[in-house]
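Have a look at the structure below, then the notes.
The complex is shown incomplete by one protein chain, all other protein chains being positioned as in the whole.
After this line comes chain A, so read on.
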Amino acid sequence: MTSLLKTEDETMLADSARGFLDDAAPVSHLRGLRDAGKVHDPALWAQMAEMGWTGVLVPEEAGGADMGHAAAGILAGEMGKTLVCSPFIGTAVIAATALRQVANDRASAALRGIAEGKTIYALAVDEGPKHDPDAAQMEAVADGNGFRISGAKTFVCDGMSADRVLVLARTGEGLTLFDLPTDRDGITRSAMSLVDSRDAARITFDAVAATGDDVLGQVDDAMTVLRPALEAGQAALAAEMGGVAAGAFAMTVEYLKERKQFGVPIGMFQALQHRAAHLWCETEVTASAIAHAGRKLDEDPAQATLAVSLAKARATQTVTLAVQEGVQMHGGIGMTDAFDMGFYMKRARVAAEWLGDYGYHAAIVARLREI
């Protein structure tokens, strides 16, 4: 397998992404959206499309840049550092990966829409407070040549901005993945006011009509399409969380050097030095797991489950520690809304739950390692 170190191209990608995002989407951008009551910035998304980011996993023949999962992780990581608010993971990673599993003209057209930045996708899988796709209960009942879908989904990230939604529903004995426009009759969306100020929706389906054309992949076989898409999303989310941890950590170390109490910089106190050093070690070890997941998805995708769950589990633990230490070491200022650290803590908590929490992924690692 390719080394876990960044290649020259990857370093350039990271540097150029950083340059763009520091200018276009620093943390103040998220704060601005929140204060304006918005969850999406179409102008930012259009710029990402122009740079080829929305097509990072779209084949070249469908207008994409086809840079692969390691590159998608690098972009997600840079976004995480400044808490960039965009539908990147749901659309450019999860939906693009799902659509790539299907070889037909409709999927190609959908991929083109993603690459061009014209279509935003959301993934509607969760029905309860914990991620568990295999246990989805919402039913799509056979109706003539098609289906009628009824039920409710929750925690649909980017659900309010989305043009289309990938919906997981039970059909007979199996699960089927549907690709539906969000304006289909019978679909009702309501916004969740998430702590991280990002877009998420509850979606109800009231006898929504779906045809065979709306099925992505095969009926009763959602996982052939959905599993790779979920794994791609989990790896990218882990990378974003690595970025969130790195961003929070960098702020914290700077503060330890600047803030003076008892006449000295508080970074002189060994109690804080050792905690900061320990946290740095955690971020380093997690960075390896994140890089490995990207490489594995690019080079051996059928065997990537362990690598992906390892990355998501580690990233969840590390980012949680990073934001908790971030607030504590900043003291009172860390608790204020005027200071950015709180945004990091909120995003970390939402990302920890999305696409499976620590326990969910730890159980997958344990199963695959026969523990």
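Following the convention adopted for this analysis, contacts are C-beta pairs under 8 Å (C-beta built on N, C-alpha and C of every residue); 3 or more make two chains touch, one makes a residue touch a chain; residues count from 1.
Rule of thumb we're sticking to: contacts and distances are computed from a predicted model.
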| item | value |
| --- | --- |
| Listed names "Acyl-CoA dehydrogenase", "Roadblock/LC7 family protein", "Chemotaxis protein" or "Electron transfer flavoprotein subunit beta", matching UniProt entry of the absent chain | "Acyl-CoA dehydrogenase" |
| Touch criterion as defined above, residue of A:R100, A:H292 or A:H330 at the omitted chain | A:H292 |
| Selected from A:A72, A:L297 or A:L310 as touching the chain missing from the view | A:L310 |
| Residue touching the undisplayed chain, where the options are A:P133, A:G243 or A:G267 | A:G267 |
| On chain A, residues whose C-beta touches the chain left out of the figure | 3-5, 253, 256-257, 264-265, 267-268, 270, 273-274, 276-278, 280-281, 284-289, 291-292, 306, 310, 313-314, 362-363, 365-366, 369-371 |
